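With one protein chain withheld, the remaining protein chains of the complex are depicted in position.
And now, chain A:
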Amino acid sequence: MIYYFLPDSGHFGGVKVACQFVEMLNTLGIPAVVCMRDGFAPRWFSGRFAVLPEAVAIERITERDILMITWPPDHRRLAHLPGRRVCHAQGTDPLMDPIFADPDVLILTCWDQATDYVRTEHGRESVQVGISISDCFYFGGGLKLDNRVAYMPRRGFRILLRCLLGVRDFDFTPIDGLAEAEVARRLQRAGVFLASAVGEQFGLPALEAMAAACVVVSVPVKGGMEYLRHGENCLVAEPEDLPDALDRLAHPSQASERVRLRHRAAETALAYRPQVQRERLRRLLAAGLSEQLT
């Protein structure tokens, strides 16, 4: 069985990606559970995955089991346990390098940039299992407020502040610390999503906003550039240029451009539906990955 270790159940994209991956493995016949230090399940998104207290999991793990990790400190912290190691890499932070360099750890990546990073920096091949966003984000055709900008205030707040103070034609609404269903509802109502987090690994909220048919205005991110295509399905601007990019987008003459970007964004996000990732994973398992995960 796979024991997927997570530090806690807080509002972090990585927690959701991990739990959804466990659920997807289960639906494909691979037994897997999430292990939390306190044994509590995340309450801010829905799903159907089992959660075990870490202490219980540690008692049960045998040589035949698999420890799946994603949080860099877990590589050393859990090194004494029996079982094979798999890293579900959700980023290429330098703290991940010791894991990527460990030949005993099978690396699963979620996006192209991470796959390339592992190959070029560590000379290793990984298995790209993909990433997906919850179905609730996909735009259902309801009323959209063209001038409403959703934003995540957690990171890049200085840049955000300049946008909030400088661009007066938009109505700003934060989406931090909310349950996933409420975030989805707000994004579906919003016309624009502002992604200001410099150093973001993948930028799941921006992709969720694209699924909700928002025009995404984003700073460049590491892994997310595989879906962010400036001028084609979003606007990408350097942090210092973000307020101007937003201001230009707000101009009435840009109405048709906003509609075009919204359509292209929603179309891009279709490639990240859960069923697309599930099918990809199903093929990988059939091609031999299942032997490495069972």
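In this section, a residue touches a chain if its C-beta (ideal position, glycine included) is under 8 Å from a C-beta of that chain, and two chains touch if they have at least 3 such contacts; residues count from 1.
Following the convention adopted for this analysis, contacts and distances are computed from a predicted model.
In the listed set "Glycosyl transferase family 2", "Ferritin-like domain-containing protein", "Multisubunit sodium/proton antiporter MrpB subunit" or "Molybdopterin-binding protein", the entry agreeing with the UniProt name of the missing subunit chain is "Glycosyl transferase family 2". The residue from A:39, A:174 or A:274 that touches the chain not shown here is A:39. Check A:6, A:24 or A:52 against the missing chain and you find that the one touching it is A:52.
Within the entire complex, the positions of chain A that touch the omitted partner chain are 1, 19, 26-27, 29, 31-33, 39-43, 45-52, 56, 179, 181.
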